[in-house]
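Apart from one protein chain that is not included, each protein chain of the complex appears where it belongs.
Chain naming follows the written order as A and B, and within any one chain the residues start at number 1.
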Amino acid sequence: MTNRNDQDFSQISRRNALKLGLAAGVGFSLFGASARIVMAQDGQVLKAINPAFDQDWSPLRGGGRTFRWNSFWWASPMYFDADGKIQPYVFTSWDSPDKKVWTFKIDPKAVFSDGSKITSADIKGSWEVSSMPNTKNQRVDQVLSKVQGYKEISAGSGNELTGVATPDESTVVCTLTEADPIFFMRLANHIVPITKAAQSRGSDGEEVADWYKPDSSAVYSGPFKLTALDIDAGTLTFEPNEEFFGPKPKLARIEISSIEDNVTATSLIKSGEYNAHTELITSTIIQDLGPEFSAGPFIPTSQHFWFNTSRAPMDDPKVRQALIMAVDRDGLFKASYPDGPHKKADQILNSVPGADNSGFEPYPYDPAAAKKLLAESSYGGPERLPKLLFVGISGPAIQAAAQFIAEQWRQNLGITAVDMKPQQDAYAGPDQNSVQIFRDDVGTRVPDAVSYLAGSIASTSSNAQNKLGGYKNDKVDSLLAEAATKAADDPDRVKLAQEAQKAFRDDWAFLPWYSQAMSRWATKDVKAMEKNLDWQVVAPWDVSIG
Amino acid sequence: MSAIPLSTIDTAEEAPVNLWRDAWHRLRRNKLAIFGLIVIVILAFTAIFGPALTPYDYLSQDLASRNAPPSLAHFFGTDDLGRDVFSRIVFGTRTAFLVAVIVTFIAVLIGLVLGAVAGFFGNPFDRVIMWLTDVTMSVPNLLLVVVINASLKTPITRWMEAQYLATLNPFYRQTVWVDFLLVFGSMALISWPPYARLVRAQVLSIRNRPYVMAAQALGLSNWIVILRYIVPNALGPLIVSVSAGLGTAMVLESAFSFLGVGVNPPTPSWGNMISDGLRVWQHYPHLLAAPAAVLGLASVAFSFLGDGLNDALNPRGGK
Partner (left out) sequence: MTRLKQRREGCKTFTLYFKKNRRLRPPAGCAGQEWEVALLRYVLTRFAIWIPSVLIVMMAVYAMAFYGAGDPIKLIFLRAPGDVAYNPQRIEAIRESAGLNKPFIEQFGLYVWNLLHGQFGNSLTSGRSVWAMVSAAAPVSFQLALCSIILTAVVAIPLGMIAALNQNNRVDYTILGTALFLWAIPAYVAGPLLMVALIVLLPMIKVPYGWGGVFDVRIILPLIVLSFQPIALIVRQTRAAVIEVLSEDFVRTARAKGVPEIVVALKHILRPVLTPVVTQLGLIMITIVNGAIFVELVFGLPGLGRLTVQALINSDYPVILAITLIGSFLVMVSNLLVDMLYPLLDPRANDSRRSR
């Protein structure tokens, strides 16, 4: 009897155990299926969304959306870390006694993904192919414009950078056309990535078509390599580069998919299917994904509204002053970015030495004085002002800001003839010759106040020529020219830049808006996705999930 | 047998007076069509007088109460700049009607002229005009509208500015007219082919009728024949088409605004408002619901009316 009972008991318990096991198994698999943890069987996978079906992923374009991923699969000469300090990467040392001839030494351990060493010939070839006009690199000017031979290549004649010499495999000697104390800082970005010259450059000196695709057996210099690319479907896959000469990457894989609709993308990120985005800008991003998603350090880039000083009515300084003083810039910032992550700006400089305590007095908000000024101007009042046209406003926050400004002018000054064409901006490009107000950003890739201002208010800058309508202030120019000759750590450099900015203030030529934060665009569980002023993830090998 | 009055022997097409009255009676019995008509009349009234009667100015911003849900103070809530959504929808009605009416008017005009010429004079006009309709219908809509917009924007803006500097007349500073001109022009240029085809088919079927031939035999000039005999009798299907076309033009304008080639801010248009509302509808559903509902209502009303007119003017419906 006891035996039978025992047997029954054990049989039941075995059956129960089986049932339990089955239940547990089913339960776990259901849990695993519905759990939105992005973990593949074999490690951590970063799943990112790209907001467009980009047709051209060549790293040599120096800008655009695809540029933001460059640091994952390419190496640069040096790079700026999250604190803004320059770090060696492919170049281990950089020095120049006279700031005109620079000697760089290549890391002897630096290799491509097939094990071949990164040589000085590769560096020279990469620089040259990026300088060729046909490569359409947007920012190579900022990096190599002072190198001897660049002007000729850029104008379309010749295809060699005569100022770059390669005495041996691991040394690069650069001769500039004029002394530039911060030349080494200009190289510390991914604008001109280091590629295998034999692969990226053809015998005619031009970029080889599709050279970077995996099916062309391309080799990569960064921590990851591109293993799959389907341009029509908009998907890319990166896997760790085993030969990478830096720290070993923690991620097992990176998968990029293209989703054009921002609302869908936001929902997918919220639901956990994806955990990063190339560039997500919506007006409710903080509410949808939390402040950590778009938080980030402030970089030396800022957005403002620039006045075209050569077109009526902006050629009258009193009109410009009236227009600026009639806008409540606190309200302007609230109307566009009430929750951040950017910061309201009162001046051009930000996030560079010299930005704080710059002595720039913010423009006041004084509608009564503005009205008086407008009456004193050559137009005598709002009724005779020609139409004011805004361009560069094809994003939602920018549209809100522009409409806010127009409404402030309507209420405080009585101006009704304000026009904006965000849609035609999107389709036909802003028509720089016929506008009075141009919203655009200015910035720099080096943490230096002089280069920041040289790119925005110096008369040689494209900002001054195209958006400010040929703006030329000799005092500003001379101050900046003098500052450019000072050493990088000379306090005079900063002081002169601050003086130049103050001189610019008196021309009342722009409406300050905000200083930009470089958003991480990754969910909370993704670590080390911080980006620097080059728009790149600082340490892609450190990125991990969970 | 008593004398049978002539009017009862004439067919419906040859006694216009009876046709219209007859059609009106039939229309009145169709409840859906009357509903559509009432809605359209209300919307038209709103379009003409509405903006003067709204509680708020459609431009004034109130940053303190942004994206507010519907309440007694703001019937449909406020948008992201604190503007009253109800007032903006009312002004948007004006935009929608303006665009729909003018675009349809221009398209019908072009279509009527070309269709009548094609149908009446035959080859080679017929061939050329039919080829033109085919070509217009074969180019993708968006492509044509964007290209026209992009290519005409600069010359027109420059001309307006030159005129302003020459005459200082404030009319040339009004930007809204230029916008509308571009929108009307490009939309009309893609909308006229169906009308042309319709008119041509009608003309072809009418021109061989005895009374037309009689008029021609009497020596009346071609143009008078067209104007007095053919066009009035072709009007029936044209009216149906126009009423449906107005609804389509409205939806088309909103679609183009959504894609970015319609009316520019801050002028409100239902399409603009829908496109803005779609970006944030999970947080502020009223920003999407209001303009979408109004657009849907208008489009449905035009459809009902169009169907009703069709049933009323084509008495073979067997009712």
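Operating definition for what follows: contacts are C-beta pairs under 8 Å (C-beta built on N, C-alpha and C of every residue); 3 or more make two chains touch, one makes a residue touch a chain.
None of these values were measured; they are calculated from a predicted model.
The chain not shown here is in contact, across the full complex, with A, B. The residue touching the chain not shown here, chosen from A:Gln55, A:Ser203 or A:Ser217, is A:Gln55. Within the full complex, the residue among B:Ile106, B:Leu220 or B:Ala292 touching the omitted chain is B:Ala292. From the options A:Thr103, A:Asn159 or A:Asn466, the residue with contact to the unseen chain in the full assembly is A:Asn466. In the full complex, chain A touches the omitted chain through residues 34, 36, 52-56, 63-64, 133-134, 136, 138-139, 141-142, 154-156, 209, 231-234, 257-261, 263-264, 267-268, 271, 273, 301, 426-430, 432, 440-445, 455-456, 461-463, 465-467.
Residues touching the missing chain, restricted to chain B, are 32, 131, 134-135, 137-144, 146-148, 150-154, 197, 200-201, 204-205, 251, 254-255, 258-259, 274-275, 278, 281-282, 288, 292, 295-297, 299-300, 303-304, 307, 310, 314, 316-319 (touch as defined at the top).
Definition applied: only the chains that are shown with their structure count from here on.
One finds 46 Å separating the Cα centroids of chain A and chain B.
Across the complex, chain A is touched by residues 59-61, 63, 66, 80-81, 146, 149-150, 153-154, 157-158, 161, 164-165, 168, 170, 173-175, 260-262, 264-266, 276, 278-283 of chain B. Interface residues of chain A facing chain B in the complex, by the touch rule stated above, are 262-263, 282-284, 287-288, 312, 331, 334-335, 338, 383-384, 386-387, 396, 399-400, 402-404, 406-407, 410-411, 417-424, 426-428, 431, 434.
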